[in-house]
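Missing here is one protein chain; the remaining ones are kept as they sit in the complex.
Read from first to last, the chains carry the letters A and B; within each, the first residue is number 1.
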Amino acid sequence: MRTPAYRANVRKLVIMAAIVLASAAAYMLVEVNFSSSKLMNYALSLRAPKLIVMLITAFAIGGASIVFQSIINNTIVTPCLLGMNSLYTLIHTAVVFVAGTGSVIAVNANLAFAVDVAIMGIAATVIYSYFFKKTNHNVLYVLLIGTVLTSLFSSIQTTLTRVMDPNEYDTLLNSLVASFSNVNSEIIVLSLVLLAAIIFVLRRELALLDVLTLGKEQAISLGVDYDKCIRKLLLGVTLCIAVATAMVGPISFLGLIIANLSRQLLKTYRHSLLILGSAFFGMIVLVIGQLIVEHVYSYAVPVSVFITVGGGIYFLYLLLTEKKV
Amino acid sequence: MDKLAITNFIMFCSVLSRKGAKVKKYAVTLVLVFILIVLSLLSLFIGVIDIDLKALAGGDSEAWWIFLASRLSRLLAILCTGVGMSVAGLIMQQLCMNKFVSPTTGATISSAQFGILLALLFMPASTLWGRAIFAFVMAILGTWTFVWFIQRIKFKDVVMVPLVGIMFGNVIGGVTNYLAYKYEMTQALSTWLVGHFSLVIRGRYEIVYLTVPLVILAFIFANHFNIVGMGKDFSKNLGVHYNAVLFMGLTIAAMITASIVVVVGSISYIGLIVPNVVAMFKGDKIRGTIIDTALFGAIFVLVCDMIGRVVIAPYELPIELIVGILGSLIFIGLLMYRLKNGRKAIRLGAAGSSACAAAAGAAAERGEGA
Partner (left out) sequence: MEVRELTKKYDGKTVVDSVSFTIPKGKVISLIGPNGAGKSTVMGIISRLIARDSGLVAFEGQDISKWKSKELSKRLAILTQTNNIQMKLTVRELVTFGRFPYSGGHNTPEDEEIISRAIEYMELQEFEDRFIDELSGGQRQRAMIAMVIAQDTEHVLLDEPTNNLDIYHATNMMKIVRRLCDELGKTVILVLHEINYAAFYSDYICAFKDGRIAHFGPVKEVMTKEVLGDIYNVDFEIMEISGKPLSIYY
């Protein structure tokens, strides 16, 4: 069905893609010294991995947030608000804690990532399925428990770092958790492979997302194997969050902002469009945000601080205007 | 037949408990006092430098000085923190009629931190008192704003309130972070972000004593808070100035919190959990619970502090981390309990006046099911 609305949305997405390209180009080229090829190459080799990491992160968080919102049938919840990213940093810290800072796992970024992702898949599914079930999918309770879990996970994580190295725990913390000033670009290839695999394995379930928005009863009535489908999608969501957190560290509100912007702009139920829109928004926010941070604030304020303030206000706005909570 | 027997037993039980309530009322408090004293003594003698008991007994003035400066100061700070945070939480919950409001979930702590940052920014040479004043003002303003805000909105579920509070606190924290990064204050601020007692030494912590008169004040006005908690019309009917008492109560709670944050740093969850746990056993009459809440809060902080000192001795874990772990687990437990036992369970505490009656009630429900 190629309705006018659909065509309009495709147009919007094309424009967004153009903005993404433009901002990516700007990020790569602003204030580069073209007169010296050595300096130019140096600048580009620094920026290119960071740009790729931001694009992957935006896609992973944007897609995961949209999918998660549709699973739980509520647009004020995202996986990061429920502490999935803190869970990932905790898992990574715990793995290093158990294996030792000098071990192969701690030194080899790709190996560490693989181990973390495997544990994350299991741990997150167990923990979050348990709370969804126990709260009967009551969104407010899930949210409140999620925010408390965030502080639980990060408390345990900080404790572990302090136990590992009581003197230099800050340095250790910085090396364990990625951030925008310290992106983990070693795992780019592995992340891309993982994301592609997730999309491939879940292609059927992703196609069912449109039906899932009708709610559990109606989805079952239309012949969807609901529970299995939800379980698989939830696993995919956790793995996407793992990818994003491994690369740039926790950014709680990004998913909330971009997923809702995408829904507002596209006003559709089609998830293929929504996911693309959300990913593009994420790319624009991150790349332009980082551009501003690097050239206006000269790296002083990390982009995640802006996202927290903006996202927090936006969340309050959504929470208070949401009619169907 | 079985059902009847169970019901009879429960009736008997609750009658018994009501008769025994008067004795029990003080028994609980006495037990708490006893535990607190034992733990306090224990806490005094756990530590990095082994205290030379002989020197103390011999009246060695230097040994006494070290003892007082490090151990006793720390113990007093811990007690004030535990008492202060839990009473502040109790007042806030009572005034807002919501069991999930507390200095953590009501943006009080993050506002106080914001105040400290402002003091560091505008008066880099400020003393502890200077910072405290900034923290007081901001904590009071933050809490007022939050309460003003939530009173204007009809919430469908009580958990909306803490959610809004946590997010409000997040935003304030974000702004604090922004300023800290921008003016390169992150190092300086970090002391106040994660609460810990390791810097409590004489001359650096006395502000925390402010909690004592404030808690006493809270005790005097306990009945007023209780009445205001019943609502605007209810208090008018009884001739209580709703707004005056409300804002006074919030101010007391905010000042208690701020004076602790200035000295110790952020300590979350105590104000949330301690009053809830006590209310589960003792009901919601504030006069009846304020002392137990204070005692239990002190014990809780004391235990957390001891755990923090023992785990990686000779190093110390900040108390905020221990509280963060224990507190969030208990909080999730409380939430699940509330979900399982229906809305009334936590909002009204144990509906009866004693723990036994509540337990009997729960047993009755189970009994009928079986």
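Here are some notes:
Just so it is clear, a residue touches a chain if its C-beta (ideal position, glycine included) is under 8 Å from a C-beta of that chain, and two chains touch if they have at least 3 such contacts.
From a predicted model like this one, the values you see are computed outputs, not experimental measurements.
The hidden chain makes contact, of the residues A:T101, A:S181 or A:T213, with A:T213.
When you scan A:S23, A:T75, A:T135 or A:T308 for touch with the missing chain, the hit is A:T75.
On the side of chain A, the interface with the absent chain consists of residues 1, 3, 5, 70, 73-75, 207, 210-211, 213-218, 220-225, 263, 266-269, 324, using the contact rule stated above.
Everything below uses one rule, namely that only the chains that are shown with their structure count from here on.
Touching chain B in their complex are the following residues of chain A: 134-136, 138, 140-141, 143-145, 147-149, 151-152, 154-156, 158-159, 162-163, 166, 297, 300-302, 305-306, 308-309, 312-313, 315-316, 319-320, 325. Residues 100, 153, 156-157, 159-160, 162-164, 166-168, 170-171, 173-175, 177-178, 181-182, 184, 194, 268, 311-312, 315, 317-318, 320-322, 324-325, 328-329, 331-332, 335-336, 339 of chain B are the ones that touch chain A when the two sit in their complex.
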